[in-house]
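Only one protein chain is missing; all other protein chains are in place.
Chains: A, B and C, in written order; residue numbering restarts at 1 for each.
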Amino acid sequence: MTTADDTRLAMQEDSHLAMQGTIEALTTGDGSEPVVVNLGPQHPSTHGVFRLKVTLDGEIVQDAEMRIGYLHRSMEKLAEERTYTQNIPFTDRIDYLAAMSNNLAYCLAAEELLGVEVPPRAQAIRVMFAELQRVASHAMANGTFINDCGAWHTPLFYMFRDRERVLDMFEMTCGARLTTNYMRIGGVAFDLPDELLPTLESFLADMPERIADYEALLMENEILHARARGVGVISPELAVNSSLSGPVLRATGVPWDLRKANPYCGYEDYEFDVPVGEQGDCFDRFLVRMAEVKESLKILRQVVDTLPDGPYLADVPLHARPEPGEAYARVESPRGELGFYLVSDGGPAPYRFHCRPPSLINLTALKEMSVGGTLADAIVTLGSIDIVVGEIDR
Amino acid sequence: MSDFGFHLAFWSLAAMTIGGASMIIISRNLVHAVIWLVMSMLGVAGLYLTLSAEFIAVVQVLIYVGAISVLMLFAIMLTPRAERDNSQNIKTAGPAGLVVIMVMIATMWVAIDTDWGAVREAALTEQARLIGESLIKHYILPFEIGAVLLTAALVGAIALARQDDEDAAVHAASLQAELEGDGSVDPVDVVDPPLPSDGEAGS
Amino acid sequence: MTDLAGLSSVFGAWYDFRDLNNLQRLITEWIAEWGPDWLASIVTGVLGALGILAVVGPTLLILIWVERKVISRFQQRYGPNRVGPKGLLQPVADAVKLILKEQLAPRAADKLIFFLPPVLIFVPGILIWGVLPFGPRMSVADLNVGVLFLLAVSGTAVLVIFMAGWSSNNKYALFGAMRAVAMSISYEVPMVLALLTLVVFSGTMSINGIVEWQQQEDVIFILLFPLSAIAFFFAASAELNRTPADISEAESEIVAGYHTEYSGMRFGLFYAVELGNTLVVSGFIATFFLGGWWLWGLDQWVPSWIILLAKTAAVYFLLIWTRGTLPRLRIDQLMSFCWKALVPATLLFVVVAFVERTLILSEGWDTTVALPIMAVFNIALTLGAIMLFARVARPAPLRRPARIRMAGADIGGLRAARDVASRREEPQLQVGGD
Partner (left out) sequence: MTTRYDATAAMEIVNAGTPGASCVDGGVLFLEPESVADSIRTLRDSEESDLVFLSNLTAVDHERHFEVVYHLQSLDRNHILQVKARLTDREDPVLPSLTGVYHGAHLQEREVYDLFGIRFEGHPDLRRMFLWDGFPGYPLRKDFLQMPGQIRAGLPGFPHESEENAWPVPGSVPQRPMHPNDPQPEGDVVVAEDDGEAEA
């Protein structure tokens, strides 16, 4: 057994004793004494191995602190020993619910280093899959969010039905559903299969009805309103100062979307809008995600209509050595601003590989959002931020 | 009902009541004591049943088991541990015991001395109606006094609970100060396990 | 009944399945002929208990299947369909699995109190069946104080839940237990008040008496006192820990609440009792508010217990429906809903029932005319109360609508945010609000 294992064991033993101590304090201690409750690492609504340590006075959260690292796989170190192309599968595993967006952000950074021009068809395919990924990811986020509000899995299963269709499309294109490994430096790995476009057409035809269903089921649900309105509120000033991004930032009213602000892959050619909220509470985040799904469908419609012909992959040597330099490319992933910062020393592998994880940075303000609310509010807030632990820990 | 069934019920219920009451005194854990108290009260409810007073029996369960004991559990949960340590009260235990014994003797004397005029007729079928009528007609004054007393207690309890709001404001302010301050690390959080020495390091 | 004259010999015979009590009465009369009367009463009790267990046990197994199947249809999936025909044997397989699982107990648990609750929880769970009238004479114990008995027995279950949560030495369990206790003592009040309406109006505390009153007056109580029925339904679902009030075992917050630390069949017992309680409470709702075993004369033809079971199934389906559809409320919302909405409303209806009862008894109003008028009045009052609540008691954040605007060309930071927010045009999406 290594030293590290011993340390881990000692920690576990320690936390066990600490747990017993607080139980004692809770059951036999002063009533007003704060109680520390660990939500996670194994907990139904921490969405992975994430641990939220809340200090409670009764049911009121006095302090919330997160403990992460349970899923730390040291990707940034591992990536330094693999070629630029070999690193693409790693990015799948960073955010396994939006693998396409991660592929895309990494490839954009690598292309910036290598100075590669991406053919127009590849650009359009990238947009198509990034938006499909957004639909799938938001379906998951909203479903689990309502589950955290206490629904008994019904909305989750409804949303999963749509996500399933998107994943089927991924599978028919690149053979994988979650860890797609589809984007390549200079384009995408495969051209679209023949059956994809008809499937996508039928998906686009069905979705408006589905979304109307969800709006009827969820948006006027008084209990959902009671649970999510005015909960986990954050001001736009603090949101900007906390580097929040994505739907969490837009729910506060700040119209910041990289697809508009810094268009990549030809997003400037498509017509879509950026929905923003007003209150910055959990319900606005939910609504913003719902509205974003609609906008994504709008983009998908345009991509299908204007899909150009041509090569799907630029002529990039497999064993490319970029010039020494650095690149920072960002995309608007479903969770927010996802950036990859690559430093090259002229070698075959990145000298430094850094991912700007929106899930992690969006958690910066978790304490501010949840202190003062109840334990149940903290869970709803965490659910509304939509974290992916693979991306937090990397 | 023949005597055998009655005696069986009476003695087992009496054992349950007195046994539970004794265990309240013996058990050192307050929560255990409450659970024994519940057992004792259930025994009393059973005794009422043997006296054909099913209304009183059911009310006993409803109020004492369902409400009073739960109230006690809440009180225990909300009491600081230091104030629950009975060893500090050992000086008052003697006089208190004396008072209790005197009250008990007085009660028993009254109980034995009173001519209860046992009812030998069939069990009353409409006890609730009789109790209600006697409360409203004959004992209206005590009933009203009890009602006023309970209302006063309720208002007092709400007033006591209301005071917490001021504390809450202070508390929120201190919490805010803590948030804005330099955010010193909570000592509980620092898990600093001793690094195993070479000898202890397992292979 | 004249056309049934030929069959009259059937009535009251042991094979008259409209009333299963006939068989039992036959046995007790036979024992009373030769044996002591305490033996007869013991045999009666044992037979009743066995009858209930024989009904409850298999029903629970079927219910697990029904609940899972119905919920899965709500959720666009198939549900259990592998074990046995249509997955009917799935609950049996689950039970076998639970029995074979290892029984774990936390090291620091209070062992005696930890092991007792899974057994003790059965006591109120079974006792409560005793006063459910399946037919005119078909209840194990037709108590004069049946309503009170029901409340008293269901109130004791909370102590068992507390024992389970406290002894587990687990914070989730303790939170669940405290929430369950707080919920239970709060929601008992509207429950009592809702039943008090019926007791005041029908003038009896016997459950069978309440059903017979509905039979005599040809009316079901849900029409006379709809708000009491709604309050009772909600309070019962709160006591049963079902959504939207399942905070004491809120999965997304406190894992499984008071039975977090119970594994294997110990958990299975909690689960079974919970389902059984759901069924029996559906039965009581059907009895109190839907006329129980009586259905406008149909009970002469169809066995009364089948009518009751059909009504129970309807209420049970409603409970599954709410569970499959609604999110969960927060504890403070549930508490304020109980004390600020349900208690005053049910109290109001106690007064209303008292006044209307007095009108019938003292003023001698004819019930055939008075009851429909009162029903219309009470329904109007209920609707008014609900609308008043919706208007007055809505928390502040809900009074403003949630708005989603489209940024359009305004992309940027705080300045752009102000620009977007100050636009006059209608927001893209507007939800909620007054």
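Assume a residue touches a chain if its C-beta (ideal position, glycine included) is under 8 Å from a C-beta of that chain, and two chains touch if they have at least 3 such contacts.
Because the structure is predicted, anything quoted here is derived from the model rather than measured.
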Item checked: Omitted-chain contact residue, chosen from A:83, A:179 or A:199 -> A:83
Item checked: Of A:43, A:93 or A:330, the one touching the omitted chain in the full complex -> A:330
Notebook entry, point to check: Mind pulling the chain A residues that touch the left-out chain?
Noted result: 1-4, 6-8, 11, 68-69, 72, 74, 76-77, 80-83, 238, 240-244, 254, 256, 261-263, 319, 328, 330, 337, 339, 341, 343, 347-349, 351-352, 354, 356, 360-361, 363-365, 393-394
Margin query: Across the whole complex, list the residues on chain C that are touched by the chain not included here.
Written below: 411-416
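We adopt the following convention: only the chains that are shown with their structure count from here on.
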Notebook entry, point to check: Which chain has the mean of its C-alpha atoms lying nearest to the mean of all protein C-alpha atoms shown?
Noted result: C
Note to self: By raw count of C-beta pairs in contact, what's the busiest chain pair here?
What the structure shows: A-C
Margin query: Can you work out the whole-Å distance between the CA centroids of chain A and chain B?
Written below: 52
Checklist line | Euclidean distance of C-alpha centroids - chain B vs chain C, Å | finding: 28
Check: In chain C, what residues contact two or more other chains?
Finding: 166
Checklist line | chain B residues counted as touching two or more neighbouring chains | finding: 31, 77
Next item on the list: Enumerate the contact residues on chain B facing chain C in the complex.
Entry: 1-2, 4-5, 29, 31-32, 35, 38, 54-55, 58-59, 61-62, 65-67, 69-71, 73-74, 77, 125-128
Check: In their complex, what parts of chain C are in touch with chain A?
Finding: 71, 74-77, 108, 166, 169-172, 174-175, 243-244, 246-247, 250-255, 323-333, 395-398, 400, 402-408, 410-414, 416-417, 420-421, 428-429, 431-432
Notebook entry, point to check: Can you list the chain C residues touching chain B in their complex?
Noted result: 36-38, 41-42, 110, 113, 143-145, 148-149, 151-153, 155-156, 158-159, 162-163, 166, 178, 181, 184-185, 188, 205
